[in-house]
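And then chain A:
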Amino acid sequence: MISVTIIIVLGIIMIVAGIVALHLKNLLAAIITAGAISLLASVIYLILGSPDVAMTEASIGSGLTTIIFLYALNRVRKENKDD
Partner candidate 1 sequence: MIKKILIIFAMLGLFIVFLPLITNFEFSQNLSELASKYVRGSVDELNSQNVVTSVIVTYRGLDTLGEVTVLFLATAGIGFLLKKKNKKSKKRVASEILQTASSFLVALIVLLGVYIFTHGHLTPGGGFQGGVIIATAFLLLLLSDVNMKFNHTILQVVESFSGAFYVVIGIIGLVLTVGFLNSKIIPLGEYGTLFSAGTIPIIYSLIGLKVGSELTNILDTMRGE
Partner candidate 2 sequence: MVNPIYIIILSLAAGFLLSIFDKSGRKLSLIVFYSVLTFNVFVIADWFYRFTVLGVSTLTINTAGFSAPLSINLQLGIQEAFVLLFANLTGLLAAIYLIKKFKESNISSLVLYLILIMGVNGLVMTRDLFNMFVFLEILSISTFALTILTKNKKSLSAGFKYMIAGGVASTFFLLGVVFVYYFTGNLNLDFINPSDFTNYGLIAIFLLSIAVFIELKPFPANGWALDVYESVNSGITSVIAVVNSAAIIFVFYKIMPLLPQNLLNIFGIAGVVTFFFSNLMGLKQTNAKRLLGYSSIGQMGLLVASIIYTIHSPNKLIYLIVGGFFTNHLIAKAGLFWITGIVKKEKIKDWGILKENKFLLILFGLLLFALSGIPPFPGFWAKWEFIKLLVHGKMFFVVGGILLGSLFEIVFLFRWFTIAVKGEVPSENPKISFEFSKYFSTTIFVGITLTISVVIMKYFYDFNWFQFLPLIAVVVLYFLDFIPSKIKGFLSLIAVGIYGYFLYPFESNLQLFFGIIFIVGSAINIIATLNRKNINKGFYGFLLMMIFSFGNLLIAKSYLEFFLAWEFMTISSFVLILRGKKAQKASLLYIIFSTAGAYLMMIGFSLAPNLTSNSALIIAISNINLPILVTVLLAIGFMIKSGSLGVHIWLPEAHAEAESDVSPFISAILLKAGVFGLFMVGISYINHVPAFDMFYWIGWIGVLTAIVGAFLASFQEDAKRLLAYSSMSQVGYIVASIAILSHLGWLSALYLSFNHMMFKSALFIAIAGVYYRTHTRTMYEMGGLIKKMPLSFISVLIGIIAVSGVPPLSGFGAKWLIYSSFIERGWYLQAGVLFFASAVSFLYLYRLIHTIFLGQLKYEHQNVKEAPIWFLIPQVIFMVGIMAISMYPNLIIQPLNSIVGNYFNSSIIVDGYNITSSLGNWNGNMIMFVTMGIFVVPLIILVLLNGRTQTVKQFNIVYAAERPESPQTTHIAYNMFAHYRKALGGWGKPRIWNFWHETNEWAHSLSGLFRQIYTGNGQTYILHIILYIVVIYFIMGV
């Protein structure tokens, strides 16, 4: 079962990424890592026969959410600089 293998491999990566994302000191890296989890999740959705979900997750979950995170981080940093 190739698909199971792929999911297991991806799953392990995702879990590790999840733990790493929470423990990274660098917020930027943490956000990117979290975004990667979503991206991998969309692959899993494809395997599970839900291309609609996969597209949504890829565009919203990993893409847009990450960007919003980055913007938020950016604003926070800018606040810091302003003062």
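We adopt the following convention: a residue touches a chain if its C-beta (ideal position, glycine included) is under 8 Å from a C-beta of that chain, and two chains touch if they have at least 3 such contacts; residues count from 1.
In picking the candidates, the idea was that all candidates are chains of the complex that A comes from, given by their letters.
All values derive from a computational prediction rather than experimental measurement.
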Chain A: touching candidate in this complex (1 or 2): 1
Touching residues (chain side chain A, partner candidate 1) in the complex: 50-52, 54-56, 59-60, 63-64, 67-68, 71-72, 74-75, 78
